[in-house]
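Shown here: the complex without one of its protein chains, the others still in place.
Up next, chain A:
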């Protein structure tokens, strides 16, 4: 099908884009990569009457690591950073490796050439890769409108399937990921029957180890709940112990207990999802441990 008619504005600056959105907040959509929005418009699943194109705004492709004043370095990602930018590691450490693992799972090269990380966060598909990593790693997101600016944790921002904290007229302007310390092993695994759509489930893992003991365990799950979540019980079982096979098996079983009220689409029952989460978590934890031993 073809999209319904709309008025198109190519924004020249960020302020210009925000003003355009504010002129008719309920009817306007930001056009970023268009790799979700345009297909939904083609199907008339959404019918915005105004599109504000941000592809014409200079300097929105910021991708750089900054030292935060109090706690560690942050990778800053602007609104026009395409998925493709993460295919090769953006830093030499585990964060770059983890983002690259996820980038290669995400859609296909032509879609990755257009789609943006911030667009994916705003779209909030329940098993999209970037929201899952943003929750797992505790990313912070900046939201701006003509009225002002606020910062939310990814966990607060993602409210449910296709639902975020964005108010009409508001735009995501930056995502910030904490840079992972070098003694962190990472893994990202998905269950997907086909490359032509979204994953059914995914598991992201970051295990930080000091003196043979896990000091920080992060396990993020997509497809287990209406939005990406962490598995705190499983993380707790790993922390403070060496990452032995036994600890990994226990944590994987605890991870499966996280499954509750999963997304309806694609259809997959709770017992299947629990089983798949356990298997994927176990594999991902083994891979994260291997990742660590390969580098140290």
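Criterion: a contact is a pair of C-beta atoms (placed from the backbone, for glycine too) under 8 Å apart; a residue touches a chain by one contact, two chains touch by 3 or more; residues count from 1.
Please note the rule applied: contacts and distances are computed from a predicted model.
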| item | value |
| --- | --- |
| Protein name as given in UniProt for the chain not displayed, "Glycolate dehydrogenase, subunit GlcD", "(2Fe-2S)-binding protein", "Lactate utilization protein B" or "ABC transporter domain-containing protein" | "(2Fe-2S)-binding protein" |
| Candidates A:22, A:46, A:100 or A:113 - the one touching the absent chain | A:113 |
| Of A:6, A:162 or A:272, the residue in touch with the unshown chain | A:6 |
| Those residues of chain A which, in the complete complex, touch the missing chain | 1-8, 10, 31, 34-35, 38-39, 41-43, 51, 53, 55, 104, 108-111, 113-114, 195-197 |
